[in-house]
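FYI, not all chains are in this one, though none of them got moved.
To keep things simple, chains are lettered A, B, C and D as they appear, and every chain counts its residues starting from 1.
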């Protein structure tokens, strides 16, 4: 009779022996796990609730209370919202604007970050402060003038307007700058000696070597473009060019003090939320493995 | 004198770099500074929609600063901001450490991903969810009822809880994001020092206290500086979650600007209040940087 | 600029997407003989309007806004005085088409700054008759606070739905309380008397019994405790799913509730409109929505054109456009009968004005079940006065209302406190 | 009984495909109390792994480690009363030098005053007194190294483990610190296990040297034994700079071998052992300093001469391969002379060609 693999005569277990070295005491470990589980639940349950309502039938979705599983499973919320709000065009607009915007933002921030690495660049500190200040300007201050500006630049109702506004961000620059600093300087020096132009050093050495940083910044840029509302509302009145948040905000937030007669059932609202969140989750899943190593924030001293 | 010469030489050396940098600086000039300056100019005017703007000097500023609601909104922002940051730092650090203590990769990934989700959702959604949870027959009161609380607690509409709710939901939303930032600094720590500490007989908890925490300090400082910039501009959360009962204690300066400037079509007031907010942000940021980095400079 | 062109900034009026909008504009152009440009911001309408007006008006000739914004717009010189034009217009000045009271309602210091988008409707209580039938509950005998109270207690006793409450109101925005304060003949909002004195009747001493009543409802769990936090959206969901027996909502919603109920109507669910309590004079007293208006920006270069559009909105044809939509797109005429297309169904007879302003307007299609009954109460409704202080009033009284109803403070205390606060804020004298 | 004993210790890592990789295979050795044992071997040969198993930082796959008459396989790291110095120092970056030293003592329930005293004492021994308040990043490499030593020292451990403690130092500091460690060892009479891949360190420091290769212990012995009686070609080649010349050569039936341009008759004691190898190819080794040179125009011309100050290295290309000769001469040799190479048969090492073991 052949012994099952479990009882193989080898004295060595195949699996790495689970090491108990240098860990918390069992009590603390238990507490830690409990803390994280509670935390996770508190973070996941609301989202499950959104999902469960989105996949409930219209009637079921209207009954109050928190549910984790759809009461009467149905996708009518999705089909309703998709047709009703004609989500195709806003969805694609958002996707287009966010992808292009994130790509450009990452690229431009990367160039700037790269330039600001040059320690002996005259006025470097000045330029950094100049960029940092832009991070503090409240949007309301420039609310009127930003419209005038976009109008003068012929950016109203254009995709380029959607992309250009908020194209370069101080935070992205700072994050990437931090990341580039961790690329050994001797690499760029070696490339210099290899007769390489600055731009090629940037594209062939710094960009590929900063993948985690690039991934993180692109992700952040994508999320902020995807969720961006103020600028699109300001510059877009052409319904062809609506972005997803512009459409969804109305649905989720249909104000009741106006005697309008719109009725959007909750399952459709939640479906809209799910639709608008899915690309973010996908982007997150792509960026996830880089996020921890990519968000080197270190000590910024501008 | 040699240094001067160097600067000039470097400018020449980097002339192409400046040419590349130019469009980006131009971008900031056009899209940040031009509107900023236009806004500042407007703040000194009584801007009428008919186009008849009159220079009024500091009148708009006086009006804003004399409005106790505005002053109150600044206090609100400070208190809520402070509460948030304290808790986010404590919580973020605790979670980062907690995640770091997990032993398998899938555990780490799961916790990390699920704590990150709220950060991805907008306040419209998050706010709605929490109003739901905190409502008298919502989840939380359900749980409290289970533990013997007799009548439901009116979390959302009780002035006493208003700020706490803003603080806690704000923390809840951003916690995962900050935990990841802090986790980054732990992961970057030289693993050997933990082995050295083991040999020194330090229990894990002590290692966390004495080795992991100090390692996170510089990240914390940076995060603090970066996040303080948004101190006064919390709009969405308050807009979505506040109600008349608590608005007085939770209104943020930006919400004030929205209500009293924008909704009232008063550009002068809106811009003047915004300039004040900008100045305050600048002062707080600079002050904080000074405090945090003072010792490093010397 | 060509004087035949009218540029319009709209919010609710028009189409939902480009195709809708094109059809709408085409029809409007046909009706007015003008070239029309219509722009519709996705949301944050007020902000966008501010941006456009502040940027030299953008050549706009007509802008949509709510009555609550009008005073500010006038103050900031955003819209012009169109009294003359209105008086000069045969259609608009015809009291048979637009009653004088409607104009008085939106006048500021006797001047007119805006025309009407639609006839504003009122909010009134709806009871789910389906529940009453199912649980064999006696309908109301007379409309007094006590009778309502009795109805609620009976509902509470008999209806065994999990989480059911007889009544729900959105307490914080004070829109829903008018039918109850009617019992004392008190009007919500800030009331300005002939002498220009401002008062807030619902915090006067006479209001105490109503507050007591509300408080009792809350105490005895007849009022959904969530009423302290619920928004209208939740309230509607609860009513629609029979979690609540009575809600106060817009007249049009009586019909929407019934329509939304699908097959459940009318056996299991039927929203039936009521007038709320009656004043000592025996009249109902209802809250009418803030006007949905059109103004002409001070920078307009085609005021005549703009007025022409306003006139059109007050005609039968204009009314059909604003409710049903445009022919060939939203509906077709078959043998003189109006038949909605698929598009038309989607729009649910609402292109910005389900109830056009003209008194002479005849709806070509039937309303949703219950709407006509609800509309009969319109004569008892009036709008609140909209003053710059209104938001603050809402904040103070909303806060006090929650405190009183939830039992945090006694009614007298609460009233005194609200009065004091209102005085401090300079809202009442 | 020995102070520390390894009994058949193995360490296995499993890679992704679950195949076994032995980092250490069947290691057996003992360390006496007070001894300084050096583990030497090329990078990746398992030295650190061995050390870390003693420290308890690594699980033991097979076998037993006995310390002070107790099997310590399952004893917790902190209970082993050992001190360890890491290659990259692993100083606690946010603590001052004093705190770095004190950290371990804090955990031992020692009194505050005693701790202070011990710290100061150790700092004095290592001449670090002035640096007590500095942070590690404010120290030079050599100072950091000494702090790392101090951190071990202060614990008064029974057993010191040192993992390539000098490899991050420059040559000059390395010599200094090497001496410091040697002095400490003599002074404290502590048992020390020292890991290095530098054979000079191994030779100068060790009471006993353990030479490892690919997880397997090749030879254990005193420096002299290892140098003079290497058990196999690996040890012969690894120990000594420049390393022993190893060349393939034929073992003639007559008991002589060819080397350079000469034929050498081996002494009898070697021949006795080498019975089986007559007529076969073997590997012949000779240390560079054991070759005598005489100028002779008929001899070989060196391909390269390296001058090292007190000695010269001459590289000859011979039919058997490159041959290095070390000549003690304090001036540079002329590169245009030809030399006759003379080998002392007594100094030749003969190794099996297949498994490399000494014949």
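Convention: contacts are C-beta pairs under 8 Å (C-beta built on N, C-alpha and C of every residue); 3 or more make two chains touch, one makes a residue touch a chain.
From a predicted model like this one, the values you see are computed outputs, not experimental measurements.
Engineer: If each chain type is represented by one copy, what are the copy counts across the full complex here?
Structural biologist: Per chain kind, the total copies in the file amount to A x1, B x1, C x1, D x2.
The rule is simple: only the chains that are shown with their structure count from here on.
Engineer: Moving only to chains each one touches, count the minimum steps from chain C until you reach chain D.
Structural biologist: The distance in steps between these two chains is 2.
Engineer: For the chain pair with the highest number of C-beta contact pairs, give its two chain identifiers.
Structural biologist: Going pair by pair, the biggest contact count turns up for A-B.
Engineer: Averaging only over C-alpha atoms, locate the centres of chain A and chain D and give their separation in whole Å.
Structural biologist: Those two chain centres are 53 Å apart.
Engineer: From the C-alpha centre of chain A to that of chain C, how far is it in Å?
Structural biologist: Centre separation, chain A to chain C: 39 Å.
Engineer: Taking each residue of chain B in turn, which ones touch at least two of the other chains?
Structural biologist: Chain B, residues with two or more chain partners: 47, 137-138, 195, 198, 203, 262, 267.
Engineer: For chain C, which residues are shared contacts with two or more other chains?
Structural biologist: If we look for residues of chain C contacting two or more partner chains, we find 47, 50, 54, 163, 173, 226, 231.
Engineer: So in the complex, which bits of chain B are touching chain D?
Structural biologist: That would be residues 190, 192-193, 195-203, 206, 210-211, 214-215, 217 of chain B.
Engineer: In the complex of these two chains, what residues of chain C are touching chain B?
Structural biologist: 46-47, 49-50, 53-54, 56-57, 69, 72-73, 75-78, 163, 172-173, 224-226, 228-231, 297-299, 388, 391, 394-399, 402-403, 406, 408
Engineer: Name, in rising order, each residue of chain B that touches chain C in their complex.
Structural biologist: 47-52, 131, 134-138, 151-152, 154, 156-159, 243-245, 247-248, 259, 262-267
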